[in-house]
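Missing here is one protein chain; the remaining ones are kept as they sit in the complex.
First chain written, first letter: the chains are A and B, and each begins at residue 1.
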Amino acid sequence: MILLKLEKLEVAYQRVITAVQGVSLEVPKGSIVALLGTNGAGKTTTLRAISGFIGLDDARVTEGAILYRGERIENRPPHRVTALGIVLVPERSKVFENLTVEENLDAAGPRRGANVNKDLVYQYFPVLLALRRREAGYLSGGERQMLAIGSALMCAPELLLVDELSLGLAPLVVAELSRSLRAIRDRLGTTLLLVEQNAQVALDIADYGYVMENGRIVLDGTPERLRAHQDVREFYLGGGDQRRSYREVKQYRRSRRWYG
Amino acid sequence: MSGYFRVRYSEDFALLDTRVQKAWFAVFSIALLSYPFFANALWLDLANQVLLASIGAVALMLLTGYAGQISLGHAGLLAAGAFTTGILFKEFGASMWLTLPASAAVGAALGLIFGLPSLRLRGLYLAVSTLALHFIVTFAGGEYESRRGFSTGIVIESPLTDARHWYFVLLAAAAATLLFGLNLLRSRTGRAWRAIHGREAVAEALGINVHRAKLSAFVISSTLTAVSGCLFAYYRGFVSAEAFSLYITIQYIAMVIIGGMGSLLGAILGTVFVVLFPYVIDAATALLGIAGRLASGIFAVNYSAFGLVMILFLVFEPQGLVGLWRRMQSWFLLWPFKQRPLSR
Partner (left out) sequence: MQLAVNIVVLASIYALICCGYVLIYRVSRVLSLAHGELMMLGAYGLYATASLFGGHPVLAVAAAGTLAFCVGIVVYAALMWRMTGESVLAAVLATIALGILLRGAMILVFGTQTQYPLRDLGWSNASLAVGSARISAVGLALVLATALTYGALFAFLRGTRWGIRMRAAGQNPLLAAQRGIGLHGVYALAWGLATFTGGMAGMLIACDAGLEGTLVVIGLKAFPAALVGGLDSLAGALVGSLVVSAAEVLLIHYVDPLLSDVVPFVVLLAMLAVRPWGLFGTREELDRV
């Protein structure tokens, strides 16, 4: 079944700046879907629209619909959206700095009727067990991200939105986090929507991917199809096969052949 | 909106642009100047109070509304002006020609002291520091009173006794203050204040001496306030420390907030509102026939009604009376079109 569906979503800031223009995507239950794009493409805005934390920057969903289990949830207050089981792991300020790891996990409030134990989180991230009495502000970047995902898990999410998993992290750490995310999906059945700038990482674990640019979806497909696509290769995966000199690589000369 | 374009710098600087504005200003001036000949004693006194308070309100608006420095010490500065007048009068028999500049000087000096914390603190902590200074100043005033035996207050002989004379003096003073404020805001200092209110770091990057701007805001505002305190002492003929409580500060802040932050017109509107408010409440209770029952508690009724009105304005009308005025204006001017602001 389709857990989350965006239909021609339009999000505008202060009712004049349209950041997301007609985005449609589907997230099937139990899958990992990646949303790729560069800075300013509108990915974070889309996540914010889904999770309800959109009013902060004076933004609103102006057109289209967000359907969760068939129910329209756009422009709902954030705590209602969280209560439905949609939990966001934000890009910045993702942990409570002055609380210990254990307190961070305790602080999260699960949605009604769900029961989550800290031990589950420690299973996926054993490192946190060793660090449980340390203040979250003193954790390294990778440990922080683990804690962020862990505390999101404590809310017993059905759909986990992860914003920029790999930002600022070493490749080894990112690989480990990706494995953990896949394990979470496999064992807990949590659906994941990943927003990523690092296409390599995203396409490694995703079942399906969308590429976003300037507020629109310009390409979508399975990871194999995306990896094979020349434009994705050139602009997102580091240039394809041949070596090129910088003199030749000019964005405006090479127009992209988006379709899809 | 009206197709009126400014094509010269002098037009840009002018306070009154169109002929219509000038006409309205003339009508308004005539009304103001002839007011004391038509008003009875009560209304004249009210007008005097409004004019007197407006000086302090404009001063506070310059400091808090434009320069963005919160000050909860306003009553302390008023007290400083009043006490300087009282002390000079009692100890040296000084006349108004001495006490007025002396009050201004004391106000400036105190303004410097009140402003020093603003160099390091912002927002809440700045407000708290000004509050602390207020208590210290009023304490000092009270100490002087008790040590010199004026436990009930200092009585001052005022050179003016006729309410009408007071009216013209206060009208001149208020008009001068307003003009001074308007000119200051159009000058470099005023622009610097608006810049530091907006974003200090950017103002500094643009070459504005932030420390000097903050201190100048405090000093100018305090000087005006102290002068207002001096006039207040002469108008009442009486100075006592109890008259300068925190409630007075709150009333002035209410004038600024209810009037509308960031607008001198707001300061005036707010002053009129807050000064007239107790009299409106009195009239209302008389109208409702409960005046007799509440006789002893009339002050408490005023007090709680004031608190309630302030809350209502903070919650429902954060832009104050000026906001209301501008909405009304734009409704009339744009009719039948409506103006919908960009943010909901």
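Convention: a contact is a pair of C-beta atoms (placed from the backbone, for glycine too) under 8 Å apart; a residue touches a chain by one contact, two chains touch by 3 or more.
These numbers were taken from a predicted model, which means no experiment stands behind them.
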item: Option touching the unshown chain, where A:S151, A:S166 or A:N198 are the choices; value: A:S151
item: Sole contact to the chain not displayed, among B:F13, B:F28 or B:Y247; value: B:Y247
item: Residue in contact with the excluded chain [from B:L133, B:I156 or B:A192]; value: B:L133
item: Subunit B, residues in touch with the chain not shown (by the definition above); value: 68, 70, 117, 120-125, 127-129, 131-133, 135-136, 139, 143, 146, 247, 250, 253-254, 257, 294, 297, 299-308, 310-311, 314-315, 318
item: Residues in subunit A touching the chain absent from view; value: 51, 53, 56, 78-79, 82-83, 87-88, 90, 93-99, 103-104, 106-111, 151-152, 154-155
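Convention: only the chains that are shown with their structure count from here on.
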item: Averaged-CA centre spacing for the pair subunit B and subunit A, given as whole angstrom; value: 53
